[in-house]
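Provided herewith is a single structure, encoded as structure tokens, for subsequent inquiry.
Note that one protein chain is taken out, while the other chains of the complex remain in position.
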Amino acid sequence: MPDFITSYLGSKVTPGEAGNQFWALVYVFIIFAGVALTVMWLLNWIERKALAHFQVRLGPMRVGPHGLLQPFADALKLILKEDIIPTEADQFVFWVAPLIGLLASFTVYTVIPFGPSQAVSDMNIGILFMLGVSSLGVLGIVVAGWASNSHYPLIGALRSSAQMVSYEVAMGLAVVSAILMTSMNASGTGTLSMLGIVRAQQQQGIWFIFKFFPLGLIAFAIFAIAMVAETNRTPFDLAEAESELTAGYHTEYSGLRWSLFMLAEYAAMIAVSSIAVALWLGGWMHPFPNLLSSPTWEFIFSLFPGLTFVGVAAIAFIGAARMPSQSFFRIQRIGLAVFAALLGFIALVLLVIAVAGRSGDTSLAARFREGIDYVYWFLLKVAVFIYLFIWYRATWPRYRFDQLMRIGWKVMLPISLGVLMLTAIVGVIVS
Amino acid sequence: MNPALNAAVNAGMAPVATPWFFYVLAGLAVASGVAVITRRNAVHSALALIVTLLSVAGLYLMLYAPFVAGVQIIVYAGGIMVLFLFVIMLVNIDRASKDRQFNRIWPVGLAAACALMALFAFAIVKGKALFPDRGLSLPESSNTQQIASMLYGEAGRMGQYTFAFEIASLLLLVAILGAVIMTKKKI
Amino acid sequence: MVPITTLHYLVVAAALFVLGVIGVLTRRNVVIVLMSIELILNAVNLNLVAFSRMWGNLHGQLFAIFIVVDAAAEAAAGLGILIAFFRNKETINVDEIDLLKW
Partner (left out) sequence: MSDRKNDSTTDVSVHSLANLDLETHEKPYLDSNELVINMGPQHPATHGVLRVILKLDGEKVLGTECIIGYLHRGVEKIGENRTYAMFNPYVDRMDYCAAVSNGLGYCEAVEKLMNVEAPPRAQYIRVILTELQRIASHQLWLGTHALDIGAMTPLFYTFRDREEILKIFERYCGARLTTHAFRIGGCQYETYAGFEKDVKNFLTFFAPKVDEYEALLTTNRIWLERTKNVGVISGADCIALGVTGPVLRASGVKWDLRKAQPYANYSKFDFEIPIGTNGDTYDRYLVRMAEMRQSLRIVEQAVNGIPEGPIMGKVPKVIKPPVGEIYHSIEAPKGELGYFIVSDGSTQPYRLRVRPPSFVNLQALDLMVRGALVADVVAVIGTIDIVLGEVDR
């Protein structure tokens, strides 16, 4: 068995490509569990903390040191809450709607390229599959709004379906212009595979955001705007506009079912951020992959994951040290210190792997180091987007429905079409 | 691929496309197809149709047609079905779902359908020899490229279907304009 | 287990086709009739793709794509007609659509 594992770790392909169902399942499990935990715990906590600090307040502080355990308390509360299904609701559809959304946003993760071999499967039609499946999420929202048999959810559902369908067009065109860039190579054939798109950036030695300078950037910007609309976040959160529609399509939902909607929404946030990272920001590559690719630089970059954890651990330690000295805070201080120690231990392990994996190219440590590097850089870029999502939410008011549609159809669509054509023309001229 | 992995694959971790998978997808497709035409509530029908569409997309994948499967998901399930749901919500179906569901000539319709089914059964049983038991494996990895070169042609040559493709886009345009004009209250 | 052949796909497609035909011929609700038409188109698509596999070329798949385009156009136009009709006649029952003009 260990031999089997090490042999797999040495494989340069994804489990899907190797036709290895067992490893594919393990991957699916790891990714889903990781995403669910990240969303439930880390993302929830960070969003509430960051938002609170934007808004001159503290955010959760009581459950666990600095509210670190608050998400778990909330999850427990949501699970234990009474499961209310309105009498007039369509029972079955009401029941199945959150699952549709959840399924759609989690299925996307099967093709996200965390690394060259750190993906469940390298689908030939990866990006098409991603867009298609993530567009299924709207079905959950529409159906939830309809099944509630209530006016606010219905309006929310109508808004949401119109919004998502409109922004998908601009989003798709922006994606196509990135796919077009993958074909700017010797053979002239592009690819739809997510891994292939990142590899194309690797071969061409440039992130697509900088390719044909303003064009890639504009396409990326279109996508970055459309993806906020796709995930129903501020300033495009009309489907769940609290002040207008109380809670939009999930007004009648409560408890666990409501939390499934939230889980789906946040999972979708990570998913669309991953698309943006893979298509324009070089996926798993570290910054300046073409310039700084000497072994020394590789080593320096491979230290980053460990150093990040060192930094986080240091912040946690400082937090523990700055806790007020009343006996009331003693348990919290100890908890935070233990947490910091845990982070420090992870940092140590990562640093050891980075140092040990430096020399050889075939040793197990080297492969571990590579894998960690890939996943780290990918997740770091995704994290930037997540922070942007939170930042948007803290800063901007909400668009009105007609303005939203106007922007989608009259601004984003023409621009993305123009960018697509220009990319094609420039591509033909260059090649 | 390394030998250990090969061994593991041969030891029973067969590739995804097993017969078992086919039966599950086909069963799902047919069962939810039955649900589509029998449900009283149009939203339930639409949901059942989505399941059918997705299982058919799965069958496409088994037939080494990933691009068609992707198109099926993105256009059918993501686009057309949302349109259907949108319309079902717009037209108040409360009354429609309390109405009689089948029209008066349903026995005739059913008889016609049964005749058709008999015809199909006859054709399939008699013409078994016409459908040779061969699955010529198409190269899945370059499926999209091949479709693209057939649609758009390559190296300056017009593709076999370029003209048809353009006409299809025209058809879509006409359909969009027609839909907009018909649904506008005042033109 | 028997390996899956083209015939298997044909049987599934035939079943879907017949289901679609039953829906078109017996249901009153226009929306469901339109959905049954989608079932029929899907059955045809499945046949085409299966044959494409059988003959080892991509023409069948291309036809399937064209049919998807056609289905999209049909859905848009059909639902547009449905809404216009609903606005004028207050019904979505297909056997009440029995006048050529009103």
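Per-chain residue numbering starts at 1, and chain names A, B and C are given in the order in which the chains are listed.
Note that in this section a contact is a pair of C-beta atoms (placed from the backbone, for glycine too) under 8 Å apart; a residue touches a chain by one contact, two chains touch by 3 or more.
Not measured: the values here are computed from a predicted model.
Contact with the undisplayed chain is limited, among C:Ala13, C:Ile67 or C:Ile83, to C:Ile83.
When the whole complex is considered, the residue among A:Thr234, A:Ser274 or A:Gln332 that touches the unshown chain is A:Thr234.
Only one of A:Asn149, A:Thr246, A:Ser293 or A:Thr308 touches the absent chain when the whole complex is considered: A:Thr246. From the set A:Phe29, A:Phe92, A:Phe345 or A:Trp396, the residue in touch with the chain omitted from the display is A:Trp396, counting the whole complex.
Which of B:Ala29, B:Val91, B:Ala113 or B:Met182 touches the hidden chain is settled by the complete complex: it is B:Val91.
In the full complex, the hidden chain is touched by subunit A at residues 51, 54-57, 151-152, 154-155, 158-159, 234-235, 237-238, 241-246, 393-403.
One rule holds in what follows: only the chains that are shown with their structure count from here on.
In terms of their C-alpha centroids, the spacing between subunit A and subunit B amounts to 30 Å. Each chain gets one centre point, the mean of its Cα atoms, and the points for subunit A and subunit C are 37 Å apart.
Multi-chain contact residues, meaning those touching two or more other chains, occur in subunit B at positions 67, 71, 79, 83, 88, 143. Interface residues of subunit B, counted against subunit C in their complex, comprise 18-20, 22, 26, 29-30, 33-34, 36-37, 39, 42, 45-46, 49, 52-53, 56, 59-60, 62-65, 67-68, 71-72, 75-76, 79-80, 83-84, 87-88, 90-91, 93, 96, 99-106, 108-110, 112-113, 116-117, 120-121, 124, 128, 131-138, 143, 146-147, 150-151, 161, 164, 168, 171-172, 174-176, 178-183, 185.
Across the complex, subunit B is touched by residues 3-4, 7-8, 10-11, 13, 18-22, 90, 92-93, 96, 123-125, 128-129, 131-133, 135-136, 138-139, 142-143, 145-147, 154, 157-158, 161-162, 164-165, 168, 189, 191-192 of subunit A. Those residues of subunit B that touch subunit A in the shared complex are 1-2, 4-5, 8-9, 13-16, 41, 43-44, 47, 50, 66-67, 69-71, 73-74, 77-79, 81-83, 85-86, 88-89, 140-141, 143-145.
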